[in-house]
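What follows is a structure written as structure tokens; I'll ask about it next.
Apart from one protein chain that is not included, each protein chain of the complex appears where it belongs.
Every chain is named by a letter (A, B and C) in the order it is written, and numbering of its residues begins at 1.
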Amino acid sequence: MGIRWSRLTPQLALTPAVAITAIAFIGSIGWTILLSLTSSRRLPDYTIDWTNPFRQYARLFADIGWRISLSNLIVLAIGSALAIVFGFILAAMIERERRGEDFFRTVFLYPLAISLIVTGVAWRWIFNPALGLESFFHSLGMTWVSFNWLADGRTAMYAIILASVWQSSGFYMALMLAGLKAINVEIWSAARLDGVPLWRVYLEIIIPMMKFTFLTCAILLSLGVIKAYDIIVAMTNGGPGQSTWLPAYFTINAMSAKGNLAFASAAATLMLAITLVIFLPLVLLTVWQQRMRKGVAG
Amino acid sequence: MTDFTSSTSAEGAVMFPRPKKRIKGRSIAVLVFLTMAALFFSIPLYVLVTTSFKTMDQIRGGAIFSLPEVWTFEAWRYAWDEACSGITCEGLKRGFVNSLEILFPSLIASIAISAVTGYALALWNVRWAGGFLFLLFLCAFVPFQIIMYPLIVITVKLGIYGSVWAVAFIHTVLAMPVLTLIFRNYYKDIPPEIIKAAIMDNGSFWRIFLEIVLPMSGNILIVVLIMQITSIWNDYLIGVTFGGLGAQPMTVNLANMVTVTTGTVSYNVNMAAALQTAVPPLVIYFVLGKFFVQGIAAGAVKG
Amino acid sequence: MPRVSFEHIVKRFGAITVLDGLNLAVDDGDFLVLLGPSGCGKTTLLNLLAGLSDVTSGRIMIGERDVTDLDPKDRRLAMVFQSYALYPTKTVRGNLRFGLSASKLPKEEIDKRIAWAADMLQIGPLMDRRPAQLSGGQRQRVAIGRALVKHADVLLFDEPLSNLDAKLRTEMRLEIKKLHEELNPTVVYVTHDQIEAMTMATRIAIMNGGKIEQFGTPDDVYERPANLFVAGFIGSPSMNLLPATVETGGRARLADGSLLDMSGYVFDTTPPAGAELVVGLRPEHFSLVANVDPACRLDLEIRHIERTGSDAMLSLAFGDRRVVVRATPTETSRLKSGDKIAVTFPKDRLNLFDAGSGRRI
Partner (left out) sequence: MKPHSYRLGLALAATLLSGAAFAEDLVIYQDWSSPAEVKALNVLKAAAEKKGIKWIDITIPHDTGSNVTLLNLVTGGNPPNVFSENNPAVYMDLEKMGLGRPLTGLFKDLGAMDHFPAVVKKVITIDGEVRKIPLGIQIDGMVYYNKEVAAKAGVDPEKWASLDAMFADFDKVKAAGFIPLAVGAQQWQIGYLTHTLVATLGGVDYFTEIYGPKPKAEALDAPVLKDVFTWLRKFQQAADPGSVNRDWNMTTNTVISGQALMQIHGDWMKGEWRAAGKEAGKDFGCAQIPGAKAVVVSVDSWGLLGGQPAAKDKAELDFASVVVDPVVNADFAAAKGATPVRADVPTDKLDICSQGVLDVLKDPARQVQNPHSMVDPDWQASIWEVAFNFWSTPSMTVDEAIASMKSNYATIVK
């Protein structure tokens, strides 16, 4: 029997992807987890002290910076969720009002094209107390206005949220707009004839109809939140204090400033665990939703 | 009996004329809100642009929203040509060249691998496709940090660490799962009959891909292209981690330039540098953004 | 007292005028079908009535009320959409209730109406399902139910049966007809399907290019088409339209030279000799057996025969035109293409149109 090339070629074509998945993802994750059990400092050292293999994790749980990072993660997630809400409101308005759709869509979407480093530069400048927004308001005589958010550990996180909402709302708007346009216009007509107030139509009909879009947005958002690093570097570099630390920042800081590879690996491993805890339910929900849809369509 | 007359109204005489269409109150409210939102979105760009054309004297005056009294390109020229990052004072142009050198191999490699993989998984009978897709799905969610160190070691072993190739390689690796899923979702809507017919006509795996599937991928290619160009160009972390000595992208240059200040901060230079970094993706976006939104609307990006 | 009337309706979309000074009125309890090819403006007209779009000028009355400027919800009408437009995230009950929930009716009344509609449309067992779990016919019923519970003055239907298969369409047609007879609301029904129009309507308005070509009962429209458009549009297979020239003595000569006796036709205005006419002959009015004193007798060659089971359609050569004749299968069983046969047409079934204006004369 000869080789069935028609069978083999697709498999061969998949080799790079399989290799990447096996080595760069699965292998590397295993590698990092292994490192997290060691006492490696700047260079890897693969001996594991089996009497207490989880010492890095124990240290992590005792670390104030890690606790701050986690709570900031939650704050950032909740805050950034505003981007979805905002994106939906903008999309709904653009969709209703059609006038100037191209213009508004372009304006809302352009921040997406800009790197977070640039975003950070721009917003840090706006938040600059001496020359930015605050001085603008003060020059108008509104001296009670304070935009020196980056200077205070209690408000610095909000400045970062504002900047990331600014950066990402347009993207969610585009997704929502696509979702809204996919809704049958007759649904709107029916609702108009039914005379139900608009807010109820959105709340009871449109938003439930778009739950798949919302789910997609939620997944993308939480991914972005977990990975958030650049914007921190560009806006606060973690400060004041550790008030704007996030797990991604913590991990890289543990590797570079602390020179502690094993500790950084433990933090990265926990990041993965958090991701799984958040995503597995979301992913399963999505898969389930898709099944439901297919079942109905079929 | 019902009355019916089917006739055009007497010439010019409009019966029951209606006032010129007025804009409803709700419409006005919506437009006002949208305009305010547009202002909010425009402020940072406005401030970046105007500040980059101001002189430092005017900036120190503090009016952040005022237009430049004298429009000067000095800050732009300086940021591009002379601004120092350490002892090297070559401005951003070196980073710009690096970014370009990173961009093209990254784009080609990531899109090629993902498109072929997505195609093979969607349209050919691969027994373990389901499991592999799920794996890719999980990989798409893996935080970069957990594979960062091993990837450093891998690129070191490959002998490419610190070159544009390492950065391009990492971009390809990291983008592969998501892009593959996108391509796969897109290709699975191609009717299998087309592939069957092509196989009957003696088409091979590669010929079918190049001659049939690829020409059908216009929509998705544009979406992916825009996604990749912006994300590769805007990347900081991969560039700073894998760029080593000479291959640091423009964003890293920019971050060095603005986070490490020189005496008194030259805000105009910082803003000009930030804008220069942002211009390429912005141009791409303004030119192709419409297709991006269309592509999303056409369901190119699902799940 | 007209219940629904359109007065001098003009509707423009930008530079395109879709409706230009249209007048139309129907009585309370009428079942008006707006019939026409796609793009004729019938759906636009329905949307204007529903208030889903605004007239450019003109007035829309429902009863004594000028509804031109009212919101759709205040016009007291209900609508069934082509795609049904059921709320996919609500159950059947939720769909029926949603429209009423904004009306401030007491809860008992709402429940009563829902029960009544469910009973009437036999959708009781489906009440807790979602639209996605229903078949096409069931969705259609729910959509009608959602319109019925509102007890609206006027019911609007926008091609409601076009998404159903042929069998279901026949069933639903009957049901809608039955509902109309039982509840007797004023109905405005848009369709491009003439069978639906003929079977359900009490009044048909045939529209073309933004104008009403004819308005009347189904019989009027069928028997006495007002112009060539209506004549050609109504009836399947459509009416044979043959050019003729008026001669003296109430006769006309057809293109093949045969004579047409117009004595059985009631003229509005008698055409002078030499006038160009178009003669309309419905395929089913021909007969293959010799008729006593026919309007005309044609000797023609059979091009081909199409048997549909209950009928047989003969396609006959008439110069370079065709004349279609409907006959029974028994009559045609021995015939084959190429045969020459004689067909006659009765005097009282003629339709005559002015060749220039296309109007009935």
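What we mean here is this: a contact is a pair of C-beta atoms (placed from the backbone, for glycine too) under 8 Å apart; a residue touches a chain by one contact, two chains touch by 3 or more.
Note that this is a predicted model, so its numbers are computed, not measured.
For the options A:Ala19, A:Ala130, A:Leu203 or A:Leu284, the residue in contact with the chain missing from this view is A:Ala130.
Check A:Gly27, A:Gly153 or A:Pro208 against the missing chain and you find that the one touching it is A:Gly153. Which of A:Gly65, A:Gly195 or A:Gly224 touches the hidden chain is settled by the complete complex: it is A:Gly65. Across the interface with the omitted chain, chain A contributes residues 41-43, 58-59, 62-65, 129-130, 148, 150-153, 229, 233, 236-243, 249, 252-253, 255-260, 263.
Note that in this section only the chains that are shown with their structure count from here on.
When chain centres are defined as mean Cα coordinates, A lies farthest from chain C. Chain A and chain B have Cα centroids separated by 16 Å. Touching two or more other chains at once is no residue of chain C.
Taken together, the chain C residues at the contact with chain B in this complex read 2, 5, 7-8, 10, 20-27, 30, 54-59, 68, 203, 205, 211-215. Taken together, the chain A residues at the contact with chain B in this complex read 5-6, 9-11, 13-14, 16-18, 20-21, 23-29, 31-32, 35, 44, 86, 90, 93-94, 96-97, 99-100, 102-119, 121-123, 125-126, 130-133, 135-136, 139, 166, 169-170, 174-175, 177-178, 181-182, 216, 223, 226-227, 229-230, 233-234, 237, 247-248, 251-252, 255, 261, 264-265, 267-269, 271-272, 275-276, 279, 283, 286, 290.
Within the complex, the chain A residues that touch chain C are 184, 186-187, 189-197, 200, 204-205, 208-209, 296.
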